[in-house]
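For reference, the structure is listed below as structure tokens.
== subunit A ==
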Amino acid sequence: MTAGAIRHPGEIYLVVRTRSILACVIHWVLFCSVVTLAVTGAYIAWPSYYFGKGEAYATFTMADIRYYHFLAATFMMTSLLVRFYLAFTESCHKDIKQFLPTPRNIKNAVQLAYHFATGRGKHPHYRFVNPLGGLGIFLISASLFIMVCTGFLMYLPAETPGTIWHSWAFSIAHSLGGLQIVRLIHHVVMYVIIALVLIHVYMQIWKNSVYTESDISSIIAGYKLFPLRQIGHFADYYGIKLREKPPSTEEMDSASEPVPAREPPG
Partner candidate 1 sequence: MARHVIDPITRIEGHLRIEIEVENGMVKDAWSSGTLWRGFEVFLKDRDPRDAWIITQRVCGVCTTVHALASVKCVENAVGIDIPDNARLIRNLIMGAQYMHDHIVHFYHLHALDWVDVVSALSADPKKTSDLANSINQNAPNSGAGDFRAVQEKLKKFVNSGQLGPFTNGYWGHPAYKLPPEANLMAVAHYLQALSLQSRLARMHAIFGAKNPHIQTYTVGGVTCVDDLNADRISEFKYLVEEGRAFIDNVYLPDVLAVAPFYLEWAGIGGGLKNYLSYGMLPGPGGKEPESLWFPRGLITDRDISKVHPVDASKITEDVTHAWYKYRDGKPLHPSVGETDPWYTGIETDRADGKYSWLKTPRYDDMPCEVGPLARMLVNYVSGHKSTVENINGVLKALNKGPEILFSTLGRTAARAVETKVIADNMESWIDELAANIKRGDLETFTPYDMPDSASGFGMTEAPRGALGHWIEIKGKKIHNYQLVVPTTWNGSPRDSKGRRSSFEASLIGTPVHDPKQPVEILRTIHSFDPCLACSVHVIDPKTNEVFTTRAI
Partner candidate 2 sequence: MAVREISPQKKVLVYTRNFTNRLIHWATFFSVLVLMITGYYIGEPTAVYGQGEAYNQFIMADIRYYHFLAAMVLDVSLMIWFYLAFMSLHHRYWKEMLPLPGTIKGAAEVAKSYLTFKKPPFYAHFDPFDGLLFMVLILFMVMQMLTGFQLYVQALPADYWWSELIHVTTDWVSALLGGSQHVRLVHHIMQWIMVAGIIIHVYLQIAKTIIWQDGHIGQIVGGYKFRDVE
């Protein structure tokens, strides 16, 4: 028990709900479907071994893998779509604004990036998604959206011959420079997603370790723990008595302003 006292002796933390369980579930559905898409996609791009021996008429490895790729894609699209809808609702505290690259968000993200990179300045405590993370999630979502579009542009001409979807997808594919270019985009953007996810995971672990706010449990259990001392100006709210009306999202975000440290109440 000795180690417990090395950092933050006596620091009081408050459990702060950051996500609905629904949002957590969607995150992991999205994660699993993207992993499945990446793995099956890798096979489709480099089918270096063949699975299942036998006559071609009775073996369907590539067909099956493509099937799972498409299946995972529907999961991915559905969860992305549901999450997008929830971003406008209370159950996800209407967080759409936190993900959009608005000038304010970008400005805050730059400041935050500077802090993360150098350690200079005070650490801003964001209850939900911080502007830098929001920007990253925006980029990942946008990349996923590109994957959905290019995926459909390849899927529709192949799987829906003779329909309006076919000619529709075909026109768009050709205006982009042909199916081969669509394929190239689909392939390269996957690397972009891998890189962004890598950074995302690293940043979560890093924040979890450096700021001791339990960021990791936020995506699993839906809460974080904030040091009471450092979110002093919310103390009356976080402290003993609950305020009638919860603070607005803007108020939460502006928690990045330097706050004078106080003794924890109680």
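To be clear about the criterion, contacts are C-beta pairs under 8 Å (C-beta built on N, C-alpha and C of every residue); 3 or more make two chains touch, one makes a residue touch a chain; residues count from 1.
The candidates came about this way: all candidates are chains of the complex that A comes from, given by their letters.
All values reported here derive from a predicted model rather than from experimental measurement.
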item	value
Candidate number, among 1 or 2, whose chain touches subunit A in this complex	2
Complex contacts: residues of subunit A adjacent to candidate 2	1-8, 10-21, 23, 49-51, 53, 90-93, 205, 208-209, 212, 214-217, 220-225, 227-228, 237-240, 242, 246, 264, 266
